[in-house]
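Left out: one protein chain. Kept in place: all the others.
Presenting subunit A:
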Amino acid sequence: MSYDYLFKYIIIGDTGVGKSCLLLQFTDKRFQPVHDLTIGVEFGARMVTIDSRPIKLQIWDTAGQESFRSITRSYYRGAAGALLVYDITRRDTFNHLASWLEDARQHANPNMSIMLIGNKCDLSHRRAVSKEEGEQFAKENGLLFLEASARTAQNVEEAFIRTAAKILQNIQEGVFDVSNESSGIKVGYGRSQGQSGGRDGTVSARGGCCS
């Protein structure tokens, strides 16, 4: 349970692109062939290790359907990382990326790290968006980029971990004020020894002494 940092992620993108599947593959190493529409948001968590530091990922998988937008927007601000997902076999999901990005820029923390994922790359025979296009979009908007498959698990682990590595790098470069609630980052048990008892300190940090 003890970790150096805790990062909050959100997963966003059109309905049916495979957001829930990516999360399930990452947390449970399973694939779900049937589309269970996500209602509102769902939660998952996993521990990862980056540079031999234990990091806890709290991941909120949001509903892609338009009708849930107002609910899902509530999750933008508090997130440190976002996976923005499209489906390489459906051109429209790629075309909508700009509007997703706009939403994110408007509601999220400006320092949020965003990973663009072209999902379902196992279906290359039905590809409608080339890898280059994805790369290009990511580059133009300052996003990380990977093509992945929730079905074969290809690049799934990498997507989550590279995002975390990026956030970690930002922390080390001092981009974040990690004591700020809205950064989506918490300093964990292991690093909380020197924490003062001030009112504004992160709460979880003080949890360490009580176990």
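Just so it is clear, a residue touches a chain if its C-beta (ideal position, glycine included) is under 8 Å from a C-beta of that chain, and two chains touch if they have at least 3 such contacts; residues count from 1.
As a convention for this text, contacts and distances are computed from a predicted model.
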> Any idea which of "Heat shock 70 kDa protein 8", "Vesicle tethering protein", "Transcriptional activator" or "Deoxynucleotidyltransferase terminal-interacting protein 2" UniProt assigns to the chain that's been left out?
Replying inline: "Vesicle tethering protein"
>> Given that one chain is not shown, which residue among A:Lys8, A:Arg90, A:Lys120 or A:Arg151 touches it?
In response: A:Lys8
>> If I consider the whole complex, including the chain that's not displayed, which of A:Gly18, A:Gly64, A:Gly78 or A:Gly134 touches that chain?
In response: A:Gly78
> What is the set of subunit A residues that contact the non-displayed chain in the whole complex?
Replying inline: 1, 6, 8, 40-43, 45, 56, 58, 60, 70-71, 73-78, 107, 181-182, 186, 199-200, 202-204, 206-207, 210-211
